[in-house]
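Have a look at this one before I ask anything.
Note that this complex is displayed minus one protein chain, with the remaining chains in position.
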Amino acid sequence: MNDVPIVIGSATLLLAAGMWLMLPRGAAAGRSFGTLLVAISLGLFASQVPRLGNWVNDSVFLILAAVAVLSAVATVTFRNPVYSAIWFGLSLLGTAGLFLFQGAQFLGVATIVVYAGAILVTFLFVLMLAQPEGQAFYDRLSWGARLSALTGALVVGVLTLTVVSVFQGPAVEDRPQSPFSKVALDDGILADQHMANLGAQLFSKNLVAVEVAGTLLLVALVGTVAIVAQIHKPAGGRERSHG
Amino acid sequence: MDESALLENYLIVGALLFGTGLVGFFSRRNMIVMFLSAEMMLQGVSVNLVAWGRYHNDWGGQMLVIFILTVAACEAAIALAVVLTLFHKSGSLDIAIWQRMREENQPAYVDRDVSPDYQPDHQWPKLTPSGIEPKPDLEEITHRAHV
Amino acid sequence: MAPLIVPLVKIGLLVFALLTAAAYLVLLERWIAAWVQDRKGPNRVGIPLTSIKLFGLGQPLADGLKFIFKEEYTPAHVDKALYTLAPITILAAALAIFAVIPIGSVLPLDLPGTDGPIKLVVAPGVDVGMIYVFALSSIAVYGVILGGWASNNKYSFLGGLRSSAQLIAYEIPLGLGILGVVISTGSLRLENIIFEQAQSGVWNSFTQPLGLVVFVVASFAEAARLPFDLPECEQELIGGYHTEYSGMRLLLFLIAEFLHMVVAAFLIVILFFGGWHFWGMPVPADDIISWSVAGLRILVLIAKVLAVILFFMLIRWSWPRFRFDQLMNLAWKVMLPLGLVNLMAVAAVVEYQHAREIEDLSTNAWLPVGIGWGVAIVAWIVAALFAPLHTDNRPRLDVLQPPAFEPNSLRSK
Partner (left out) sequence: MTPGIPTLLILIPALPLTATIVTAVFGRSALKQNSHRPVVLALLGSFVASLMMLAQVRQESEAKPSQMVGWETSVDLWNWAEVPNALNTPPAAHSASVQGIEHGLPAALPFRIDLTLRADALTSIMLAMVTFISLLVAIYASGYMHGDRGYWRFFSYIGLFVFSMTMLVSASNFVLLYVFWEAVGLCSYLLIGFWYEKPEAAAAGKKAFLVNRIGDFGFALALFLMWTTYGTLNFHDAHGIAGILGQTRLADPELYVGGGVATAICLLLMLGACGKSAQFPLHIWLPDAMEGPTPVSALIHAATMVTAGVYMVTRCTPLFMVSPDAQHVVALVGFVTAAIGGVIAMTQTDLKRVLAYSTISQLGYMFLGLGVATLGGITSGMFHLFTHAFFKALLFLGAGSVMHAMGGVVDMRRFGGLRRLMPTTHWTFLFGCLALAGVIPFAGFWSKDAIIAAVQERAHDEPEFLYLYWGALVVAFLTSVYTFRAFFMTFYGSERVPYEAGPNAHESPTSMTVPLTILAACALVVGAYFERTEGFAEFIKLTPSLAYEVVNSKNVEIVSQSHTLVGAISTLVALTGMGLAAFLYLGDESQVALLTRLLMPLYLLSHGKLFFDQIYNVLFVWPLWTLAQASYWIDRVLIDGLVDLVGRIPPKLAALLRPLQTGMVQFYALAMVWGVVILIFTLLTWPTH
């Protein structure tokens, strides 16, 4: 078991190096090497966690996770922001698949509706309006690429180490085990009437939170209009109505 | 399915998404890509929450993710408005333009890797402007275009 | 192996049927166009190498062949990856929507390894069916946006931008129209929505005429059919987002457009016109259904869908295109409030029925129907008064002089 910290540490370093190589750094090359390093690092991370025990489940999960994480890496490292957005959309699809895999049907679909259908499209819209030519010089540059890649990888490493050291502790009896059987889960969170249960939860236990979220949406709407309205406020009081 | 193994896998996926988002937020200069990275961090958190909710057979995780979605929508609206405002003021999505809030005697962050007169890869030919410059249509300016 | 085979067969049949249908819908559309314009439509192409014309039924085949064998031309200035990705995205999304759409109810076919009769839907039992449809229709936007952007052409680009704005704007009234049905049914599964209407015999279009109007208008816009085909209007944008496309890629775009229309027709029928239900048909439980009833249901559903598609085409050839600002006004100032009003009315009626414990709608249909129509008429009148769509061309008092040129100091830096 003593090699776990070493493997995770080296995976972290590989991830940092790979991310650094992949990040846009002007004319510097080495992207494909960086991609290789990141892939190796992800493989090392994957090697340190137990598998799910069923080859169908395993493969589905691994594919979804790979889609999500690799698209995420691509989002961050692609020079063209439009590509970044597309990759992010793919990453969202992967995440939505992960949600579905967990039995969170509504979240899987809602993520696509909200993120991919509304947020990302709006951002693509703005991006295309602002940078119709695709990329600008600042998209070829990074701020502190080395430091940020190291920091991000370090966070991943620390979190992974924490998780692994808790779940695969030296004493087998100390490792956490879910107290819920398959039957209990099927009666609870994996029940057939998913939407009905979710709605019941949402509007009973979390009613206040729902109201607060609604208020938040309203406030954000008003705030957005207020912020954007001042763009069109001319200096000399001349205002063109677009009503 | 081994529930604790599932949880562990999901936690690590969440950590990876979160860390990748961090890297993007730190290093990218384009405000919209920064925003995408921030959203990616939220995705990592959401994955964690859903996994924990399944592990504990509790709806709280999914509830929280629903609220994360709400907050993300609000955040997107506000961030979009702010980005648009900043873009309107500077004509660029570069975050480094907005480093004026630094301390007085701090040196400005300047780009070293690419010269400022960077030209994008493709240079498409442009037609030479010719003929008479069109005058602004008075009617279009002085009449309502629509209701 | 049956659990895998049955869905695969379903998918294969469905895709084949849809693609063929799309091709023949093009022919149908051209016929209708000719009929509307009082001329002859395509009527020559029949069986090749013979002189049998078959009313031009061979036309789709010829078209398809032409598309397939045309040179796959990729302009030099496009972003190749996204240029290729765009039509694939849009077609994939359009096809994937059909995964949850029931075509009829069930077939009383008892195969080994399957439990019960075979459901005539690719993915039965998806609890979030309606939201799934919604999610995939929002994915379809990407095809248009990316196609427009990747073409690196100003017309395409404008088409893409218009499309994204339009689709996002009309998703809200679309959702509001769906929500009314979902509230009154209490389920997001399309099968349940049909079954509910079939049981009571009161279609949702009777109780929610306002919702129907909102949904139909929004689905026209989502399908980018004619009164709302701003993203690709020939007169302004040449071909919109598919200006730069040709060959197979263009074919994919065109098929996807027709599939959108088909999806819209299916949804309108299922949500508002009772799906496979027609009065006088027996409504037995799924597991004791007979072959004749099952077949009748499929026929009824297809007939209804065809009728709606015909309606779509008639509208296309009889209605002028909106201007873009009118389109936006219609979405935000008319359809959104109308949808909200409908939603609130439905919610009130449902609450009332809950409170009075009225379970069987068929015997108590007058109240919801009356309220629905009353609300619809009143809301329509109010909307017509407050959001007139005529053009106001009075001189603008605020700008009588052309604005002076003001250099934007920040931007020039």
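Chains: A, B and C, in written order; residue numbering restarts at 1 for each.
Heads up, the rule we're going with is that contacts are C-beta pairs under 8 Å (C-beta built on N, C-alpha and C of every residue); 3 or more make two chains touch, one makes a residue touch a chain.
Remember, it's a predicted structure, so these values are computed and weren't measured experimentally.
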Shown chains touched by the chain that is not drawn here: A, B
From A:Ser32, A:Asn54, A:Thr162 or A:Ser181, residue that would touch the chain that is not displayed: A:Thr162
Absent-chain contact - pick from B:Tyr10, B:Phe25 or B:Phe87: B:Phe25
Options A:Thr151, A:Gln168 or A:Gln201, residue touching the unrepresented chain: A:Thr151
Missing-partner contacts on chain A, residue numbers: 143-144, 147-148, 151, 154-155, 158-159, 161-162, 165
Sites on chain B contacted by the missing partner chain, in the whole complex: 22, 25-27, 34, 95-96, 98-103, 105-106, 108-109
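Everything that follows uses one rule, which is that only the chains that are shown with their structure count from here on.
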Separation of mean Cα positions, chain C and chain B [Å, integer]: 31
Distance from the mean Cα position of chain B to that of chain A, given in whole angstrom: 13
Shared interface positions of chain A, touching two or more other chains: 106, 110, 118, 122, 134, 241
Multi-chain contact residues (two or more partners), chain C: 396, 399, 403
Touching residues (chain side chain B, partner chain A) in the complex: 1-13, 15-24, 26-30, 32-33, 35-37, 39-40, 43, 46-47, 50-51, 53-59, 62-63, 65-67, 69-78, 80-85, 87-88, 92-96, 109, 111-114, 116, 118, 120, 144, 147
Residue numbers on chain A that touch chain C, as the complex places them: 82-83, 86, 89, 105-106, 108-110, 112-113, 116-118, 121-122, 124-125, 128-129, 132, 134, 192-195, 235, 238-241
Of chain C, residues touching chain A in the complex: 79, 81-82, 85, 125-128, 131-132, 134-136, 138-139, 141-142, 145-146, 149, 157, 160-161, 164-165, 167-168, 171, 187-188, 396, 398-399, 403, 406
